[in-house]
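The complex appears here minus one protein chain, its other protein chains still in place.
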Amino acid sequence: MSEEVVVLAYSGGLDTSCILKWLLNKGYKVICYMANIGQVEDFEAAKVKALKIGASKVVIEDVREEFIKNYVWPAVSYGLIYENRYLLGTSLARPCISVSLVNCVKENNALFVAHGATGKGNDQVRFELACYTLLPDIKIIAPWRDEEFTKQFQGRQDLLKYASEHNIPVSITPKAPWSMDANLMHISYESGILENPNQEHPEDLFSMSVDPKFSPNAPIRLEITFKKGLPVLLTVNDTRTFSGLLDIFEILNEIGGSQGVGRIDIVENRFIGLKSRGVYETPGVTILYHAHTDLEVFCLDKEVYRIKQLLRDRLSDYVYNGFWFSPEGEYTRKCLDLAAETVEGTVKVQIFKGSVSILGRSSQGSLYNADLVSMDKHEGFSPQDATGFINIQAIRLREYHRCLKQNKK
Amino acid sequence: MSEEVVVLAYSGGLDTSCILKWLLNKGYKVICYMANIGQVEDFEAAKVKALKIGASKVVIEDVREEFIKNYVWPAVSYGLIYENRYLLGTSLARPCISVSLVNCVKENNALFVAHGATGKGNDQVRFELACYTLLPDIKIIAPWRDEEFTKQFQGRQDLLKYASEHNIPVSITPKAPWSMDANLMHISYESGILENPNQEHPEDLFSMSVDPKFSPNAPIRLEITFKKGLPVLLTVNDTRTFSGLLDIFEILNEIGGSQGVGRIDIVENRFIGLKSRGVYETPGVTILYHAHTDLEVFCLDKEVYRIKQLLRDRLSDYVYNGFWFSPEGEYTRKCLDLAAETVEGTVKVQIFKGSVSILGRSSQGSLYNADLVSMDKHEGFSPQDATGFINIQAIRLREYHRCLKQNKK
Amino acid sequence: MSEEVVVLAYSGGLDTSCILKWLLNKGYKVICYMANIGQVEDFEAAKVKALKIGASKVVIEDVREEFIKNYVWPAVSYGLIYENRYLLGTSLARPCISVSLVNCVKENNALFVAHGATGKGNDQVRFELACYTLLPDIKIIAPWRDEEFTKQFQGRQDLLKYASEHNIPVSITPKAPWSMDANLMHISYESGILENPNQEHPEDLFSMSVDPKFSPNAPIRLEITFKKGLPVLLTVNDTRTFSGLLDIFEILNEIGGSQGVGRIDIVENRFIGLKSRGVYETPGVTILYHAHTDLEVFCLDKEVYRIKQLLRDRLSDYVYNGFWFSPEGEYTRKCLDLAAETVEGTVKVQIFKGSVSILGRSSQGSLYNADLVSMDKHEGFSPQDATGFINIQAIRLREYHRCLKQNKK
Partner (left out) sequence: MSEEVVVLAYSGGLDTSCILKWLLNKGYKVICYMANIGQVEDFEAAKVKALKIGASKVVIEDVREEFIKNYVWPAVSYGLIYENRYLLGTSLARPCISVSLVNCVKENNALFVAHGATGKGNDQVRFELACYTLLPDIKIIAPWRDEEFTKQFQGRQDLLKYASEHNIPVSITPKAPWSMDANLMHISYESGILENPNQEHPEDLFSMSVDPKFSPNAPIRLEITFKKGLPVLLTVNDTRTFSGLLDIFEILNEIGGSQGVGRIDIVENRFIGLKSRGVYETPGVTILYHAHTDLEVFCLDKEVYRIKQLLRDRLSDYVYNGFWFSPEGEYTRKCLDLAAETVEGTVKVQIFKGSVSILGRSSQGSLYNADLVSMDKHEGFSPQDATGFINIQAIRLREYHRCLKQNKK
């Protein structure tokens, strides 16, 4: 086989290191691509390892700011949430990484992308759909779906044996009995012992957040100001103030983490029709989700809110399934951007031992009208109108009652 | 005016006591109706008071069991929630009280129902729509929408003056600077100082639940077993077990309350087009909501779940707006009952300082298949299939890309 | 009563002529407003009549072009249709007239608007909601909901008597046993003998269209070209070509009318909860509806199309109910405008005896790819992928089957 260039999404771990070697052995020239999306990782060590194994180049891209700006922030402003609970931390990272990965492919005139995602998961779909949309002619190598590869590597032991045979360094840290995926926004845990949905996740699983049982006894007060649905100002305990994009994000992660906010243990429906169990921690964005939800109902018209929520539910599914880049993804985002324009104001929030409590909210542009709703003020409202309103609503109900009675005869 | 019989929804408070007198003065014969739906109330004292003012009869009905059985339990099994946050505690009570109220009307051959609900609120709509559906020929007297009445009683001072003039006893407890509505399921707080959406609710507002800051430091472990979407068995801290309808409900309220679970401070969209601020505490049902949500995703097919959620959102709006009894209310309940049939199993839950955390779940009939989803097992799944799946999904995306590019030319 | 200025939406007919006199008798100064929206009307005669009765001024506004441009055309590009059948001809006219009416109010410093719409219909809601949104402080006089007026005028005889007493000229043409409402886009017929939903509408009811039984035996061929969802070019029988806004509209009305296109007889659900029977003829827009529908599925991505249809159904209800001007109306229109951007191309249509048949369509930007779908071409498609696609889809179905079987045990 002639030497063709593959860009491998490389993690430095056992799987992708073996894949790297396996690709080299098949005659490919392999460029290892790593995205720094906020995970705890020794990129330098991974680079050295990849080069040692035989990668012709290692490209490390810092996509953290793009991730927050182009994926996390919009998700906050739309209120994205999958099946009512999952804030899509992994799903949002995939298109972000894919953009950068595809750029790497283009810059290096590569024909192939290879990845270590498994055949039962969502990530293979998310990576590949993003790649195919961004670069329709790209060829994808997914060893975990390749018959030759999967025959050779039937379990972890085969990988270890292969590593040892090919001088691939293996971490001496024992592998956790689950797999995890981390980025700036969240960490997800799944597989291994977590595959039994009734087995409780271990208490020491989490790493971004403190167990609420051991978190400080003093609640933290926040004021979060939004413009067009996006956080622009954060005040902590009425004293410290933050306004930069990454600053707000990091401080919220820190605060949420310090009080054990944003931990969930769920079973979710994967795109490919399986149910899987996932444990997630998403400290900062969980705070934002609640604050934004509060402000949104406060600001948006009742009916607009309902349409917006329908679109949000659709987009949440699209993003989970890997369709961030797609006609429907782009269309719903444009529609949701229109709705976000008037979501502006400040929400007061208390953070305490896993809970996010809303204390109050204000907005220049809210449709809330304290005078109009007040029980003590009577201008701008004729109570008699409500009589007519109710009577007209009752027409349909009375007719239904009449019909039911008549049909019983 | 000849003496016509009015059934007055009576609370024993200042408003409905004045309304009682006012109706008597207009020549009506007035029967006072009170529902015991779990609120803290001295029913006997209220009865004495009403009779003293001139009611010809006081009817007190205990509707607590009906409330749980026919309204709260179904709401749990459907997952009803209004605008993502409000568990509909007041909305569910209204149709329950209305049924009993209409029975009282029928038994006493009354022509009229009177109530003290205000003209800006949801409850007038809920009571009246329920009454009109249950008894289409009923006549309703809503003094707070009656021009004569509202001219006479422009504020609390006018009520106090009228009470004093007519020997109506007035409570010496000073009135709280907000109004509240309580039942077995929840207490709601609104109006008064709460009308400013940015003013924080007072710390001592709540009465069903303890402030999480002062709740015990030991988490509580629960196991809740559901049949057809309904809780049938509750185990607390692996020791105490409860199975009766009201028992489960009361224990969950107690446990949730002891740990400050279920407090929310929201702005919501009223049916009549106003935004209003409400503070709610719903300890027990908040626990059930989370446990049920977890089990539902675990048990239901992915697509059925999505349809079910659409129907749930509709029904939540119907219930909030007062359409529990309506063609659409009945229809969606029947559909949701069909979906609830397979929601069966046990959820493990931890309650701690305002948080409800899911720890695990099991079910005989779940579509979850640990073997199929396992990363370590390979039967029943050909990873190669995922390649075809992704490639077919990509057709549409590639075509879109082709089109965009072509249109740019 | 001091002389206050009322702008009366005047038709020249018996009802609004009596209302004019009645308003004058109550001491109002009355300006009569008439919109020329394409109905057959002797505006000059109506003006003379109004002035004779006592109107201080008669304002006649030609809103035909605004109507087509700002209401009919967008409705075509969104595909608006109410309850699957009604193209909203009257509903679209109401906001158009209201804008012009409110301008008349402002220009004449009037405080009041009066109209002759009845209390059971949709039009009162549409006019008044539009007026309240455009000019929130406006006061509305709706005599047919005024107790004094409706007591005085209990039926047509009372109007005739009043007219005769007050020298109001009455048309000698006998009144048709139904009411009608006409504009450039359509004519609607309702009430009178049509109130029996089982009584067939008379054969001679229609006036914009010929009975298909008597229409020419030669089909008409059209080619309609759309840009951004809007018709911009029309070719008739491969010979005559039209491109102006009003030209296309008028020619399509003429052609549709000549072949009896666009007649429907339906029962619809009014906003106020009543079912009513309506007969409509909408020749030109019916042709456009079918051509546009065809092009839209041809051009839009499958998933975008589905979201778009949801939004369309919502907007159709909003428009029918009188919420053209509303947060939700504006929001959905903006979203639908985004979807319309790529609906471009040409549709070939045959018009014949009431039927609109699509013959073919072409588009520069369609996602249709003849090569890809062709049974005779094999590039760009691996049939093997379909195997994987189907197998993955089947996972969920097999699991369901497994569960059903297991639960039966």
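Things worth noting here:
Order of writing sets the labels: A, B and C. Residues in every chain begin at 1.
Keep this in mind: a residue touches a chain if its C-beta (ideal position, glycine included) is under 8 Å from a C-beta of that chain, and two chains touch if they have at least 3 such contacts.
Computed from a prediction, not measured in an experiment: that's the story for all the values here.
Screening B:Glu254, B:Glu303 or B:Asp371 against the full complex identifies B:Glu303 as the residue touching the chain left out. Which of C:Gln39, C:Ser56 or C:Thr150 touches the hidden chain is settled by the complete complex: it is C:Thr150. For chain A, the residues touching the absent chain in the complete assembly are 301-303, 342, 364-367, 369, 372, 381-382, 384-389, 391-393, 395-396, 399-400, 402-403, 406-407. Although one chain is hidden here, its contacts on chain C can still be listed: residues 83-85, 118-120, 124-125, 128-129, 132-134, 136, 142, 144-145, 147, 150, 154-155, 179, 191-192, 195-201, 212-213, 217, 219, 263-270, 272-277, 293-294, 297-298, 302, 305-306, 309, 313, 322-323, 325-327, 348, 352-355, 357-362, 366-370, 372-376, 378, 381, 383-387, 389-390, 393-394, 396-398, 400-402. Within chain B, the residues in touch with the undisplayed chain are 272-274, 301, 303-304, 307, 310-311, 314, 326-328, 331-332, 334-335, 338-339, 392-393, 395-396, 399.
As a convention for this text, only the chains that are shown with their structure count from here on.
Measuring from the averaged C-alpha position of chain A to that of chain C gives a distance of 44 Å.
One finds 40 Å separating the Cα centroids of chain B and chain C. Inter-chain spacing, taken between the CA centroids of chain A and chain B, is 32 Å. The residues of chain B that reach two or more other chains are 302, 366-367, 369, 372, 381, 384-387, 389, 393, 396, 400, 402, listed in rising order.
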